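What follows is a single structure, written as structure tokens, with notes after it.
Here the complex is missing one protein chain, while the rest keep their positions.
Each chain carries a letter (A, B and C) given by its place in the written order, and its residues are counted from 1.
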Amino acid sequence: MATTASTDAVPGFRGTYFGRIKNAIISIMEGMSVTLGYLLQRPITIQYPDRTPKPVKDTLPERYRGILELDMKTCTACLACERACPIGCIKIEVVKDKETKKRYITRFDIDIAKCMYCGLCVDPCPGGAIRHTNEFEGSTSDVQYLVRRFVPPGERIEPAKPKKKEKEEAGAEGS
Amino acid sequence: MTEFITEEMTLNMGPQHPSTHGVLRFQLTSDGEVIHSVKPDVGYLHRSIEKIAEKVTYHGFMPYTDRVDYVAAMNSNFAWALTVEKLGGYQVPERAEYLRVIAAELNRISSHLIMLGVMAMDIGAVTPFPYFLRERETINDLLEELCGARLTYNYIRIGGVSSDLPDGFRDRALRFLDHFEPIIDEFNRLITYNEIFVNRLANIVIIPREQAIAWALVGPNLRASGVKWDLRKDEPYSIYPQVEFDIPVGKGEVGTVGDCFDRFIVRVDEMRESSKIIRQCLDKMPEGEIQSKLPRQLKPPKGEVYVRSESARGEMGYYLVSNGGLNPERVKIRTGSFSAMAIMEEVSKGIMIADMVALISSLDVIAPEIDR
Amino acid sequence: MYKPMSLVPSGEPGATVITTRVDDVLNWGRANSLWYMLFGLACCAIEMMQTGGPRADLDRFGAVPRPTPRQSDLMLVAGTLTYKMAIRTKLLYEQMTEPKFVIAMGSCATCGGLFSPGYSVLKGVDKIIPVDVYLPGCPPRPEALTEALIHVQRQIKRSRPLRQKHEDTKIIT
Partner (left out) sequence: MNEKNILEKVMAEFPGVAFELIEENTDHPYLVIPAERTAGICRFLRDDPDLRLDALSNLSSVDEGEILTVVYHLFSYEHRHYSVLKVRVPRGAPDVPTVQTVWPGAGWFEREAYDLMGINFMGHNDLRRIMLPDDWVGHPLRKDWVEQEEYHGMGTSRNEPMDVLPLADAPEKEKQSD
């Protein structure tokens, strides 16, 4: 049952009228003493961006999941990250040259606007090509700029050769 | 004496209102200061998570569980991992269980910090909130070291956790707890037993035991009504049976059992218990693997499970139906805030408008947990 | 990286010294009193609270939270916008006084983010109100939000309020 705050009607409510006034004064003074204790302590504010001893970026822990980065030199185009991403913010296109039978990456885009920084794409990457950086400053005035393109349009890049063990893993992944 | 003629008035509160804890809307019908009825209007943050669950994989749904309850995301992760593990019968290494519990309890503390700070602010005490945000930053730093994110952790994986403890984490966590436990006492001195604060919460909106059960209240709200029920203790999962802790229940310290003050103080006490659990886990943690070997593409067998676990806002249940394929057939998430919001309509009849704010914040509702 | 913006000299022909100086004073005032509206929607709201909190302390930049749109210059859309809420958001935006700025904080506000497969989520705030700064992150950490605020300040300092009307940014459909 809902009851209104008629405290006088409730039996056992602590204190008399003057007792409660006394309580109020004591408890307020006690609270004030707590806040006063903080007056002389060092402030904990981090003076981002320019008045920090080190840039904030460098103080972040190693595992921090910031904006994604790709090392094209170690990417084997196994597409494991594209498959692992639940929302499809990674787009990879691979073409096969019919004559030389070689595979080329023609597109590797990561939409960091859509990305949710969950780290699920980093886990399956066999060579550690895709990884989260400590970068977190990405504000732009146009949402188009938030697409990171790792292969310039029109170009094609030969993927790195997977090491044997990695190749098996990647193969098992694809099946 | 002539009778003073009054008439009913309809008020709208929210959805953009500073004390509604996210986007909630209330239609109040009041006669002067006395509320006749409250109709909560939710769904302003209905993000179709249950439908998305049918489109993503079992691993891929984990980040979404973060967003079901963003203040206690780790507990939400935990619940989903428990559900899929039960459905598929997957094993979890012991060290991973300890890591999960440490992370979940740290997160429970930070969730209660937000709740207590916001509640104090809604009542009119602004100071505790920045104090608690400061403590929360330290927890965020610890969790950030552990899993790489401050709020949406995605740390717990099906069959384990994503990463082991970083170097020096144990010392830093213990140092934090040494620092934090006196902070709770300091908080009690600062605000909890302040006469004005107590008067605004004691005997306000009492929810008796039977009503709390019938309306399916869970977690701290239920315990505040005097029901000693905690899934961590009574239906133990993970390594909770191996650690010692108490279950704080509402005692009616300054008023009646089940009033707003009990809902407040239960959470204060729970932070102490969480701190105890973390200390024990850090001591007992064995060495070993943190992730059992599971295929990248999970295909749990056909079937259905309903698994409950104790989140910061009470019981979090996942009802999962699997068709044996890559994606779940149906996921229904049962959350504590949903039923806490449902009871609003019943218990707010006849209370004052000023007590309404105390009621909302004492129930500790989080908008996406209601709406999902 | 962030460079503090000095008073920008006008390179345009026909710019007079006086309007430039008045512009600079106006911009200085506007940029350093960006009161933002408390518009926490979802997960990002917690980070917004932390940004206003003691560690990041957004007040250092003259940005203080206001609960009403009438007193605020900056709308921080912090979180997922559903269709049900989007109608209200537009109302709130229209109540703000000119000049007004919008930061779309986080993936959901920027483009729908991880909830874009869902049926009830608006895919980007820019479909209903013009957005000045997009901030990626899910959620962005407090320093990132601070950086977005500095970005807005830079935009303000570049503008010429006396000689040009507030541009209507186009709404993406």
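Please note the rule applied: a residue touches a chain if its C-beta (ideal position, glycine included) is under 8 Å from a C-beta of that chain, and two chains touch if they have at least 3 such contacts.
These numbers come from a predicted model, not from an experiment.
Undergrad: Would you indicate which residue among C:48, C:128 or C:149 is in contact with the undisplayed chain?
TA: Selected residue, touching the omitted chain: C:128.
Undergrad: Check the options C:25, C:87 or C:162 and report the residue that touches the missing chain.
TA: The one listed residue touching the chain not shown is C:87.
Undergrad: Which residue numbers on chain B touch the omitted chain?
TA: 42-43, 46, 48, 50-51, 86-87, 213-217, 227, 229, 234, 301-308, 315, 317, 319, 321, 329-330, 332, 334, 338-339, 341-343, 346, 371
Undergrad: List the chain C residues touching the unshown chain?
TA: 1, 3, 83-84, 86-87, 111-112, 116, 119-120, 122-124, 127-128, 154, 172-173
Here, only the chains that are shown with their structure count from here on.
Undergrad: Based on which chains touch which, is the overall arrangement a line, ring, star, complete graph, or other?
TA: The chain contacts form a complete graph, every chain touching every other.
Undergrad: Rounded to the nearest whole Å, what is the centre-to-centre distance of chain A and chain B, using the mean of the C-alpha atoms as each centre?
TA: Roughly 22 Å, centre to centre.
Undergrad: Between chain B and chain C, what distance separates the C-alpha centroids? Give it in angstrom.
TA: Comparing mean C-alpha positions, chain C is 31 Å from chain B.
Undergrad: Chain A to chain C: how many Å between their CA centres?
TA: Averaging C-alpha atoms per chain gives centres 21 Å apart.
Undergrad: Among the residues of chain B, which are close enough to touch at least two other chains?
TA: Residues 56, 63-64, 66, 134, 137, 152.
Undergrad: Could you list the positions in chain C whose residues touch two or more of the other chains?
TA: In chain C, residues 54-55, 114, 117, 138, 141 touch at least two other chains, as defined above.
Undergrad: State the interface residues of chain C toward chain B in the complex, per the touch definition above.
TA: Result: residues 38-43, 45-47, 49-50, 53-55, 67, 79-80, 82, 84-85, 88, 92, 114-115, 117-121, 138-139, 141 of chain C touch chain B.
Undergrad: Give the list of chain A residues in touch with chain C in this complex.
TA: On the chain A side, the touching residues are 43-50, 56, 67, 86-87, 111-118, 136-143, 146.
Undergrad: Where on chain A is chain B touching in the complex?
TA: Where chain A meets chain B, its residues are 1-5, 7, 10, 13-14, 20, 23-24, 27-28, 30-31, 33-35, 44, 60-65, 84-86, 116-120, 123-124, 132, 173.
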